[in-house]
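Right, one structure below, let's go through it.
Removed from the display is one protein chain of the complex; every other protein chain stays in position.
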Amino acid sequence: MTAADRRTEPVLTLDDLTVVYETEQPVTAVKHANLTLHRGEILGLAGESGCGKTTLAYAINRLHRPPARIASGRITFHGDDGDIDILALEDRELRAFRWERLSMVFQGAMNALNPVTTVRAQLKDTLLAHRPRMSRKEIRERSEDVLKRVGVDPRRLGSYPHELSGGMRQRVMIAMAMLLEPQIMIMDEPTTALDVVVQRDILREIVRLRDELDFAVVFITHDLPLLLEISDRIAVMLEGEIVELETADRLYRDAQHPYTRKLLGSFPSLSGERGAFIRTGIDETTDILAEERA
Amino acid sequence: MTSVKITDLVKDYTLRAGLKRTRLRAVDHVSLELTPGRTVALVGESGSGKSTIAKILTRMERPTSGTVDVRLDDGTTVSNAHYRREVQMVFQDPFASLNPFHSIEHHIARPLKIHGRTRTQEDTRARVLEMLERVNLTPAETIAPRRPHELSGGQRQRVAIARALAPGAQVLIADEPVSMLDVSIRLGVLNLLGRLQREDQLAVLYITHDLATARHFSDEIVVLYRGRVVERGPSDAVILDPHHDYTKLLALAAPDPERPGRVTSEAGVDREAIDNSTCYDHFAGEWREAGVPAAAARTGA
């Protein structure tokens, strides 16, 4: 099977997924989401704070914490060895599933590294937790290999997290996420806290790794222009609903939903015209109305 | 109307590690001019020294050397006592810049009282409501008694803008005023700043890392790299025709949907190789030395 064929095969299907925060007045954070992730695809998930995009990402991996709960729907993982119903997994199966098949890079993850152990020890712990039979030599080789892949010098294995720069730490986190060669990686604002130049390097790395290893990526961010550049398809979320799902190109040229158009209009273009931006004399009251409503 | 002339600003920090002291030059001979009705954008990454310049301008830090000269229209220098009435700042994080303990009214009433803008209680209250309306926080009567956590990020930033303008400030330093806000409300806040600037003929220093808004929001762009100015000029010229390697790198790194697919096509640039010893001045159309006193800066190749 060629890569192009595989690109149309689904690797993950969300079917009518609803996530509810069980508070006094229950809040539905994700409303009946339907989504198909294809093999090796970069799917952008765009939306603003509180739109439910992170809740959705956590729910896919069942990492959501009470009082959030999945109220309806199915999440199916289509592995090479048959389908897995993620919601039906027992705790033990779920632990094995996470990270092996589907890993996550969290927002601000560069602070998620354990500050008192070396990178080597943290990679080793992850490997041993899932592959207890791995020999010391294999562990070393695998650790060096993943670091090399994300563009970090393997000599850094002995470093402690605080000895690495922010961009370097984020690369190590991505290395950890791909340690077990998962078919899906979910990245939640992986570059938001980084400077633009470093951010660009990391994005380039992610796209290159995807091309090499052919894993699917769910890339969550509020930065729509960034998604337009790296994603194959983009889903736009508003108040818990996926309001538009389209290829990046079509979304940019011909957005259907007014909210998508508004988001697109919120980012002044670097090299293009000013558009509806600054000094056109438009009144900002329209925006504050939208803000009040949201 | 007030203008600010910054000349050869230098700020050194002393880092102590045990008995060893090392000196870190955060800002190296930066000269800038803020004039009424104009916006200057200060662009750079974290650690470039742009926040240090903001702190010096608001007198939260003292410069190691160099001068900040604030003058009124008639040419008189603003005295120390009146400095804070003229120069005010909008902070980056609206979730941290308002005291959770106090009402919105308190935040705007204090600067009014400190700088003697109002005399009586009723006068203050009326001015507070007026300020809130100016930043489009309506109905002002219901907003004033609220506390910060009851407002959204955009609303809080509007309060912060009202607070900065309350003393009657003519010079506004906006330190990444929208980077913490949701994208769909960023333009609203920037447009508000733009309108207030036009109405009051404010001199604005817009500190940001976002090249796109810098280009559209400001008249002039000053690019800062490791404490030195490496490029300056009219905003369109700097962004569309960057000369310095660092500016080019920044422009390439910024997302631009007009040019899709760039992410894969370009190789990474070695930033260590970029030096900050020269500065391209679009106004003069020539290269100069960076990191030296403005008067002594020789024209380079």
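Letters A and B mark the chains as written, and numbering starts fresh at 1 in each.
One rule holds for everything that comes next: a contact is a pair of C-beta atoms (placed from the backbone, for glycine too) under 8 Å apart; a residue touches a chain by one contact, two chains touch by 3 or more.
One rule holds for everything that comes next: contacts and distances are computed from a predicted model.
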- Query: The chain dropped from view, which UniProt name applies: "PRC-barrel domain protein", "Fumarate reductase iron-sulfur subunit", "Alpha/beta hydrolase" or "ABC transporter permease"?
  - Reply: "ABC transporter permease"
- Note on the structure: Missing-chain contact, candidates B:30, B:70 or B:98, resolves to B:98
- Note on the structure: Considering the complete complex, of B:6, B:40, B:160 or B:214, the missing chain is touched by B:160
- Sole touch to the unshown chain from B:29, B:209, B:243 or B:282: residue B:209
- Could you tell me which of B:8, B:28 or B:176 touches the chain that is not displayed? B:176
- Message: Even though one chain is hidden, which residues of chain B still touch it in the full complex?
- Response: 45-46, 51, 58-60, 84-85, 88-89, 91-93, 95-103, 110-111, 114-115, 145-147, 149-150, 153, 160, 163-164, 166-167, 176, 179-180, 209
- May I ask you to list the residues on chain A that touch the chain which is not drawn? 20-25, 27, 29, 49-50, 53-55, 58, 64-74, 76, 85, 87-88, 106-108, 188-189, 192-196, 199, 222
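Following the convention adopted for this analysis, only the chains that are shown with their structure count from here on.
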- Message: Please output the residues of chain B touching chain A within their complex, sorted ascending.
- Response: 45-46, 136, 152, 154-155, 182-192, 194-195, 209, 211-213, 215-217, 239-240, 249-264, 266, 268, 271
- Message: Applying the document's contact rule, which stretches of chain A touch chain B when the two form their complex?
- Response: 48-49, 195-197, 199-201, 203-204, 207-208, 211, 222-226, 228-230, 248-249, 252, 262-272, 274, 276-279, 282-285, 287-288, 290-291, 294
